[in-house]
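Here the complex is missing a single protein chain, while all its other protein chains stay put.
And now, subunit A:
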Amino acid sequence: MLKSKTFVKKTRSGGVMKVVREHYLRDDIWCGSEVCTECKQESTVLQKDACMESSLCSYPHYLVPDTNVVLHQIDILEDPVICNVIILQTVLQEVRHRSAPVYKRLKDIIHEKEKRFYTFTNEHHRDTFIEREPGESANDRNDRAIRVAVKWYSQHLKTFESDTDGLKVVLLTNDQGNKQKAQDNGLLVYKCEEYVKSLIANPELVDRLALSSDDKNEITSSKVLFPEHLPLSRIQTGIKSSSFLQGTFRASRDNYLEATVFVQGEGEDGTEVLIQGLQNLNRAVHQDVVAVQLLPRSEWVAPSSVVLQDEGTAKDDEDAEEEEGKLRTAAAEAARKPTGKVVGIIKRNWRPFCGMLNVSQIKESTRHLFTPADRRIPRIRIETRQASTLSGQRIMVAIDGWPKDSRYPNGHFVRSLGGAGEKDTEEEVLLLEHDVPHQAFSQAVLSFLPKMPWAITPEDMMKREDLRPLTVCSVDPPGCTDIDDALHCRELENGNLEVGVHIADVSHFIRPGNALDKEAANRGTTVYLCGKRIDMVPELLSSNLCSLRSNVDRLAFSCIWEINHKAEILKTRFTKSVINSKASLTYAEAQMRIDDTNKNDDITKNLRGLNKLAKILKRQRIEKGALTLSSLEVRFHMDSETHDPIDLQTKELMETNSMVEEFMLLANISVAQKIYDEFSECALLRKHPAPPPSNYDILIKAAKSKEVEIHTDSAKALADSLDAAKVDGFPYFNTLLRILATRCMMQAVYFCSGMDSDFHHYGLASPIYTHFTSPIRRYADIIVHRLLAVAIGADTTYPDLMDKHKQSALCNNLNYRHKMSQYAQRASVAFHTQLFFKSRGILNEEGFVLFVRKNAIIVLIPKFGLEGTVFFDSKDKVSPNIVFEEEGPTLSVEQHKFHIFDKVKVTISLDDSNIQHQKIRMALIEPVIPGVSVPPPDTERPAKKQKLDR
């Protein structure tokens, strides 16, 4: 049966268009229930004995939530208790329209078999489709569609009543009007709260209920704290006429009454608008997209340097006003910045936040404040009955709304992550806070994995070059299970060398567009934490089928060069291949083989050949101006039982590290050139922009203080002057300088060649570069593999691969994920360092001054690769006489003057006064400055202290 759906919509040019869609109704849409004998369905989702123990519904029942219940109470629906739910198409479409994140979560639930969620396409069912009546709003029409569908279900199931124990369908809605109408129609209907509260076995679910608008009315005080947000239409016209600006709201980390709004300007540049004061912030939360209105120039202010943290428990505006007063310091005209106020929210960017509960002082109270771990997020008021159990735990809370009469946003408890300070909990927190997707792979994703036992098929062999006879081996860090590269080197008859880099052929297993591919694209990269790895692709691939382990046949994508003994490349070719690695070595093992003159087997000869070439390659690269930078990386030795760090050492680099690296660079550059030649518009490349000269100021100044000149005109000049920089009696100086130089650099980023013109890789001094060699742990490499495969005719292309806008959007995500994973890694190292120092008590160590700030020095402890700040002013003590000089830069504290690179001695201890923000505290021992430095601690103590078992 054919119906047409008609609606009018506005076109972009301001016209009005009538759109007509054909809408087909069918009579073969089944109900999905196990009890039904009428529907000719092959498989059923909904169970016969759908038992959720509820005091309201003692009979088995299916739930039908309406749109608002799904939108607001998705946390409840996700709970394993809730199953046998019918999701109507009307609801699904509306959810999709209104909130993409909720839609995704809902889809995930539907895919989960155990949850037994059934999607009923009521809009296409002959009996449940309804047309909009004159005078009926779209929402009313949808509500009616839901009621009609529920009615249909209850009548449909009634026919089988005798076989079931009175199986019924229950509509959940929070809309009073809808509920009334449903009752009039004789349907079973409950409010979501009523129903959840009636669940006998699971009282804790109540806490997860989002506060609905009805609840908010109860706490309404007469006082309106914030100005009303403007409606979206007003905002849009305002932005069009440029009386408002649209931008991303970025709350200040240090001052809860201050924020900036980043307004994207033409092209790359953007402007920042300062927002100050609660009223002007107007309930915007970090990362929201907001509309701001600029204040008149006379009201512009300068950003304050005061650190303000929202400390009050449930205080309301009085204190805030007082604190706002503190901000109003007279600022010089020049320091004033464009200041504005938030007039409306264009898009909320709320996610569930991690943090801890501040239990209310009133014992019986169920309302508590929640302090997020991220200081930029305001505190959230939640309602819970389990405050006593939740205190001291890390929990997740979602914001439901922020009414204009409430000082804090309202939210609800989502789940507990575990005790604060525990390793698993903190790891979870840092993954969540860095937006690292770390859930187990969904069934949909896993379904695209190859079936085990897996073997290379003859068809695969046909298309691939058989390189199994070659002596290929891999060299990786110890404990590495995701081996994505292997090498070989052999002498050819003409005396030249053949070198092959073999990269795991991940794109063979991950086909474009399927769930596995999408998941990997979203994750973007594998995240390595201390002692934990968050895989980008499921383990079967990462550690088994793709991993180029020794003595098994594996699919590879090979890049093979013919190279002469001067390491000049004569020929390059790419091929899909099958290899059989002869050995998986660690860097140390490989080094030992090379050094051991008694060994002369194939593998060792291979390695020596590679090593020799690598050295030449490296020299050539450095001559061209590649930078050798330095950053301290630490490795923790973990206790095998408790997984607590017991020792810590900075990573050592061996010749073999650099050997593997050289060939990877070579492969990446060769591939980059090839895919760019082939696809100049849509090659995925990686660039490293040259930093602006001002970035080097600190480096030049610091070097000057030791009478060393650093040239920064070009990468080559920088590399040369860094090599030349040496100070007698200070062997660590060069490393320190390189660490500083690293900080001056820009981030390297992925980009699509069709969208950019500057391809240069500054650090590697290469005109073109990409990532090809680690497809197991980086998604960019998978795309590069696909491009290369198309280029050599080994695979077919697909539309998204050739779309430079899609490619560019993907790059943005990869860059974001990459950045976040680095932050997460750093946070993980910081956390493990804290754990380490927790069990060590107070230590004293030697370090170097890395930076000089206005009121502090930043000290690097080379032994631990640890950086810490020594403050010279503190709240409870009288500050010493401090003079900061910009030239230099130097800091004089009383009589002593600190320079960059000065050697100091400090004590290191763990400051756990704030359990959410534990930090390493450093205090000065040497040079001794009376009233500032501390006496050296009793070194006996740490020896006695046993490691803490928690």
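Throughout what follows, a residue touches a chain if its C-beta (ideal position, glycine included) is under 8 Å from a C-beta of that chain, and two chains touch if they have at least 3 such contacts; residues count from 1.
One rule holds for everything that comes next: contacts and distances are computed from a predicted model.
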Among "DNA polymerase delta small subunit", "Cytoplasmic tRNA 2-thiolation protein 2", "Exosome component 7" or "Eukaryotic translation initiation factor 3 subunit L", the UniProt name of the subunit that does not appear here: "Exosome component 7"
Of A:K40, A:K240 or A:R297, the residue in touch with the unshown chain: A:K240
Among A:P80, A:P134 or A:G495, the residue in touch with the chain that has been omitted: A:P134
For subunit A, residues in touch with the removed chain: 4, 6-10, 14-16, 18-20, 131-138, 233-234, 237-238, 240-241, 243
